[in-house]
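With one protein chain withheld, the remaining protein chains of the complex are depicted in position.
Chains here go by letter, A and B, matching the order in which they are written, and residues are numbered from 1 within each.
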Amino acid sequence: MTDASLVESFAAAASAAGFRVHRGPPPQIEGAAVSNASFGLADTGSVVLASAPDEPRSRHLLADVHVSILDEARILPGLPELFAVVGEDLPSALAIVTGPSRSADIEQRLVVGVHGPRQVHVVLVS
Amino acid sequence: MPSVQLFATCLGDLVVPEAVVDAARLLREAGFDVEFPQAQVCCGQPAFNAGHHAAARRVGRTFVRAFHRGSPVVCPSGSCATMVDRYLPDLVGADRYDIWELSAFLDHHNAALQPCNAGRKLAYHDSCHMLRELCIADAPRRLLERSGAELVALPRPDLCCGFGGTFSVRQPELSVAMADDKLGGARAADALVTADPGCLMHLAGRAERTGGHMPVLHLATALARGIEA
Partner (left out) sequence: MKPFLAQPPGRFRARARAALANSQMQAAMDAATSRLHQRRLDAWDALQDVETLSERAHAIRMETVDGLDAYVAQFAAAAEAGGANVHVAATAADACTYVADVCRRRGAKLVAKAKSMLSEEIRLNDALAAIGVDAVETDLGEYVAQLAGEHPAHILAPALEKTAADIAELFARDGDPVEPELDALAAVARRRLRGVFENADVGITGANFAVAETGSICLVTNEGNGGLVTAVPPVHIALVGMERVVPRLADLAVLLQLLARSATGQQLSSYTRLLTGPRREEERDGPEELHVVIIDNGRTNLRRGRYREMLACIRCGACLNVCPVYRKAGGGSYSPVYSGPMGAVLVPLLVGLDKAPSLPHASSLCGACTAACPVKIPLHELLLDLRRDLVGDGVASRKERIAFQLWSLAWSRPRLYRLSTTAARALQPLASLAGPGRRWAAGRAIPRLQRRYRDR
């Protein structure tokens, strides 16, 4: 897959997974938590967040709105490729996020944002 | 004239003999000489599925003593065909048989059928062995359509009817509830058809008890005589 088509696949899959995908400047949303994503996964539209001193592992969960900034060059095809890249040097917490927080525990009806953010955004930068 | 050996099965012999008569007739009309080895009894499945191997083996041996390997064996039961094909050889230490479930056999030989179901809406219930072990789902449907029927799909055709051999009496309430779901799903049809005597006995028994007017019949009967039979 060419890089351009990886980005397109990612954008489509992330959208389908429930992210709002931005190609321009990041949205200004009051109270939103912002993280720098380590990677993106094109097949599932997932954002990969690695814990680090400046990236606390709870950041993407505590606020109601979360924004991930993702460099297009860091989009990988899928999980096998991700694990091949990070396997030697895993962070203490690697979160592969595929959409907002969801629960279907009340009458099997979907409710969003029980524990994590209700709204999730990805901003693609190059 | 080519020949087949007919395996009536114990339920066929005892409980739905008219379906076996219909099966024999269909085979003859398809151009086969039908041999009925009188020494047959049962394939041993009821005991086998209940975990009673020694008992199953003793009864399963009657099959090997009764049937030869000079011609295909045909039986109007998906579960018995599965038993004989998949489990009987290891159970009794015999070679495999060329055994066919009835609809697969008739379909394979392009049997011509009377259009006795013209204008009828029929629901067909896949018995579990036929569906999952023998993977025969299209043949019975094709035959029913060839007999003139319009097929009405059951909701959740993958769901078991609830017979399951001894399950039907170990968990009678669940068994009956599963039958109700199956019968309820066939409401839009004029009749419910199945190719397995076990499923038939269970569904027809429940239909009769609930006073429903849904005829439940064996595939052989539906093809040979139609649903008014």
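Please note the rule applied: contacts are C-beta pairs under 8 Å (C-beta built on N, C-alpha and C of every residue); 3 or more make two chains touch, one makes a residue touch a chain.
Since this is a predicted model, take the numbers as computed values, not measurements.
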Out of B:Leu14, B:Ala112, B:Ala153 or B:Ala188, the sole contact with the unshown chain comes from B:Leu14
Of the residues in subunit A, which ones touch the absent chain?
-> 13, 17, 43-44, 46, 51-53, 56-58, 60-62, 78-80, 82-84, 87, 90-109, 111, 113-117
Absent chain, residues of subunit B that touch it = 8, 10, 12-15, 17-18, 20-21, 36, 38-42, 44, 46-47, 49-56, 58-59, 61-62, 66, 128-129, 132-133, 156, 158-160, 162-179, 181, 201-202, 204-206, 208-209
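By definition in this document, only the chains that are shown with their structure count from here on.
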How many angstrom between the C-alpha centroids of subunit B and subunit A?
-> 54
